[in-house]
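Every protein chain of the complex appears in place save one, which is left out.
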Amino acid sequence: AEIPAEIKARGTITVAVIPNYPPLEFKDPATGQLSGFDIALGNALAEKLGLKMQWQETSFEAMLPALKTGRVDIILSGMSDLPTRRDGASFIDYLRSGTQFFTQASRASEFPNREALCGQKVGASRRTSLPGVIKDFSDTACVGTGKPAIVVVGTEGSADARTQLRQGRIDAAMQGDETLPYIMAQEPNTYALVGEPTRWTLMGLATNKEATGLRDALADALRGLIADGTYAKLLAAWTLSRNGIQEVTIDAGQ
Amino acid sequence: MKPAPIVSIVGLEKYFGAFQVLHHVSLDVRPGEVVCIIGASGSGKTTLLRCVNQLVEQDAGAIWVDGELNGFSIHNGRLHRLPEAAIARQRLATGMVFQRFNLFPHMTALENIIEGPVQVQRRERRAVEQEARDLLARVGLADKAGHYPAQLSGGQQQRVAIARALCMKPKVMLFDEPTSALDPELVGEVLAVMKELAASGMTMIVVTHELGFAREVAGRVVFMDQGRIIEEGSAEQVLGQPREARTQAFLSAVLG
Amino acid sequence: MKPAPIVSIVGLEKYFGAFQVLHHVSLDVRPGEVVCIIGASGSGKTTLLRCVNQLVEQDAGAIWVDGELNGFSIHNGRLHRLPEAAIARQRLATGMVFQRFNLFPHMTALENIIEGPVQVQRRERRAVEQEARDLLARVGLADKAGHYPAQLSGGQQQRVAIARALCMKPKVMLFDEPTSALDPELVGEVLAVMKELAASGMTMIVVTHELGFAREVAGRVVFMDQGRIIEEGSAEQVLGQPREARTQAFLSAVLG
Amino acid sequence: MTGPLPDISGYSIAPQRHWGRWIAVAVILLLLAALARAFAVGMIEWQFVGTFLTAPVILTGLLNTIVMTFAAMGVGIVLGVITAIMRMSPNPVLRGVAMGYVWLFRGTPVILQLLLWFNLALIFPRLGISGWWTVRTVEVMTPVVAALLGLGINQGAYTSEVVRAGLLAVDTGQYEAAKAIGMTRLLALRRIVLPQAMRVIIPPLGNEFIGMVKLTSLASVIQFTEILHSAQNIYYANSRVIELLIVAAIWYLAIVSLLTPLQMLLERRFARGTAGGR
Partner (left out) sequence: MTGPLPDISGYSIAPQRHWGRWIAVAVILLLLAALARAFAVGMIEWQFVGTFLTAPVILTGLLNTIVMTFAAMGVGIVLGVITAIMRMSPNPVLRGVAMGYVWLFRGTPVILQLLLWFNLALIFPRLGISGWWTVRTVEVMTPVVAALLGLGINQGAYTSEVVRAGLLAVDTGQYEAAKAIGMTRLLALRRIVLPQAMRVIIPPLGNEFIGMVKLTSLASVIQFTEILHSAQNIYYANSRVIELLIVAAIWYLAIVSLLTPLQMLLERRFARGTAGGR
């Protein structure tokens, strides 16, 4: 596949990122520099293509319009590849994420397994698809077996979910499992995982639907990184080894 | 023997910052007396009245109204400032009529008059309302009870203000240039009300530039200049044969 | 032959809503004449002056100032309303002194006076400033150039207002009760300035309650009542032997 | 001097044409039409706006927005009046407390105030008198309570400045007349000064009210489901950001359009006795 001539001429790919999702992307509190797995992966992809990444911070509200208006070429920001997001965008899936329950370390014994959460309050960021995932789990594992349903609380981001967990406002929370090692290293002895992830979802690098040339070139580059071992090295560096993918797919998220 | 004074001002001094407005002013007013105070602009007439009504605090000297010391209680040879509520109660002994009327613009004439008796004196509303209507009739405004101040002429407003002060049943009425903000043809109607009030035996202290009124009604005329009482005596004497040069100069300027 | 009038009011009518304030008022003023307008409150005196100065638009009739028709141009037998800028230019022919002075409070006396000549007439600032100082001296305020209005007495403010109007070099001066907001001892100083101005040959239309001034200075006195000119003539005649009953009633009320 | 003046009593006045105005109207209408067309054909999908305008979650959010606006303004006005009166008190302690309150709450972001109230349990895990009767803070500090406290107390700081300006605008003669009929300071404020101050207070308070309609949206950070929160929940799922913000805007405009005549009514009510009112 061919990189569009315009991008080739520029020498850079502009990429939107919301640096609020460690360890995939965040601003290092000490230096203010963008860092994280996505940043490293993006830079490696660009290098493979003989280009540079030009990172642009954005917000959820401005992210997809930026792709439509051509303000950015791609989005690489830990975004879930969901069918509802695909009418202007096309996703190259590059990571898998397990939807993982966790609770306060001091209450770990109350919740030996996921089913123990039935009838409790469980929070997750309302900006993500996780509130829906919790509800699906509750419907099958709790309501389906005659237990009381989980009360789902949509919080203002995952940091807020954890603050509410510390106050006892909610009993457990859910985040993508790729983020939890980092969080648990930040706040040691605070949290404990509850059971296995309920489901695996795919994260995608979004491109404009029309820009198939760029998409295919990036997908090829990703395949190259997987083949030459760079991808595995990056995963290990950010403790994401169990989130890696074997095959690069396009728009395969459910 | 003359009756005891109902207002007794003793050695009053008042400063605004470093500027002394009143210099050792003393004045007695007996029940039923009408005292007119005249003097050039800035001579301290308004300030004197405001001290009597406790709208400003004097810096030295004492004011007695109806046997009570204004603003202080006496304990063991020392003076203790009274709390606000007690001063508000003392003020009920004096009724004040201002130069610029100061009616409450959001209330009708009747509401203006009954506000004090009902809200402050807690008198019965129905009775007060009847009294207020009688007072309005007395000042010639029986048909204006429901009018707002903005719908009344200056002279009418000032008559409502007089009725408002009277309805509190004060022992002494204080007037601060009650006609000087009025058009010339409206002055007469206000002065007529005041004459009638004087004839009814009300004790009155009147700051005024209306020398005709003073001549006709005042038992005594006081001339002030630069914060001092310069001359005091009967109306004929002070206005007709002033003894002091400053009084003469003032009178010739006002009479033109 | 008398000189042509410098102000000519012909059949003026003015309504506020349904209420007719002026009924077919006609009046000629010749150059150098001093005309005093007297009348009860609400008789339309202020409205008449304001029509001459185009602060209100008349509903019928015409006003000519110095040969120019106020507010309209004539084309093919029809009247066309002038744009705002042209009306502003026409206003320069008349100078107005208000009852409540209306000095600009954020400017000193001197700045008040030079504002119009510099900003409107675009005259040279230095020259105007010298002229303004001369005018301040003429009204007896040479030392108050740098004072703000709030630092001046009422009489001083009114004299600054007169200087402000004069500095525009108007053909006619209009005065609307220039002394009625003043304390009695301050009235004299303003009337003195106006007398001096009349003596210097300025054409003046003066609404006033000061009958002494009218008697002394006015070439003609006009008495208005309920929007009509009731009586017009020399000061001695109108003030001394009024022909009309209403004039007599008004004079006896004002003289008390 | 010119000759005799012409007699123009028979002349009629030519009607004014105002060509400039008509041209301006035409230009403005053209611009509006062009803008409307651009929006219509632009990348905004209007069918989404239509679908979600009356979605139940949006309507619930709308109701919450309206209720919270009035409740928080109520708290704000009560606090604002008390604070303004304290600021004018002769007692320096009361004045100091009032100034400190205004400084602190005008000076800190509302979002922080909301989060502090909502997360009060981080500081006070239990409320009440210890050993006697206590309650878990998180049970008291529901999103509604925290939003009401956060928005209302913040608004009180702003309102107090508005009320203070109103009190200062009342002629000092009115205070004196009230004193002269024996009123104490508080009675005079309540009966004489405040009713007159309302005339000056209402227009800026109208601004604040309209501001509050939109300020409630900040309470979405503490899960108060006002209208913007509802719209966001939808666009987080379907990514129709602009369309759902337009839905919210339409409702905001509707509320504001209803509040404006209400303000006029109040203004008329308090203009009683002045030249304009009856």
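Brief remarks on what is shown
Order of writing sets the chain letters: A, B, C and D. Residues in each chain are counted from 1.
What we mean here is this: contacts are C-beta pairs under 8 Å (C-beta built on N, C-alpha and C of every residue); 3 or more make two chains touch, one makes a residue touch a chain.
Just so it is clear, the model here is predicted, and its values are computed rather than measured.
Between the chain not shown and the residues A:N113, A:Q186, A:S241 or A:Q254, the one that touches is A:Q186. Contact with the chain that does not appear here is found for just one residue of A:G70, A:P112 or A:G144, A:G70. Residue D:Y158 is the one among D:F52, D:Y158, D:Y236 or D:F270 that touches the chain missing from this view.
The hidden chain makes contact, of the residues B:A18, B:I74 or B:L255, with B:I74. For subunit B, the residues touching the chain absent from view are 3-4, 6, 8, 10-11, 31, 62, 64, 67, 69, 72, 74-75, 77-81.
Considering the complete assembly, subunit A touches the hidden chain via residues 19-22, 26-30, 32, 56-59, 61-62, 65-66, 68-71, 157, 159-160, 162-163, 166, 183, 186-187.
Residue positions on subunit C in contact with the hidden chain: 53, 55, 84-85, 88-89, 91-92, 94-96, 98, 100, 102-108, 115-116, 119-121, 148-150, 164-165, 168, in rising order.
One rule holds for everything that comes next: only the chains that are shown with their structure count from here on.
Annotation: 45 Å between the Cα-based centres of subunit B and subunit D.
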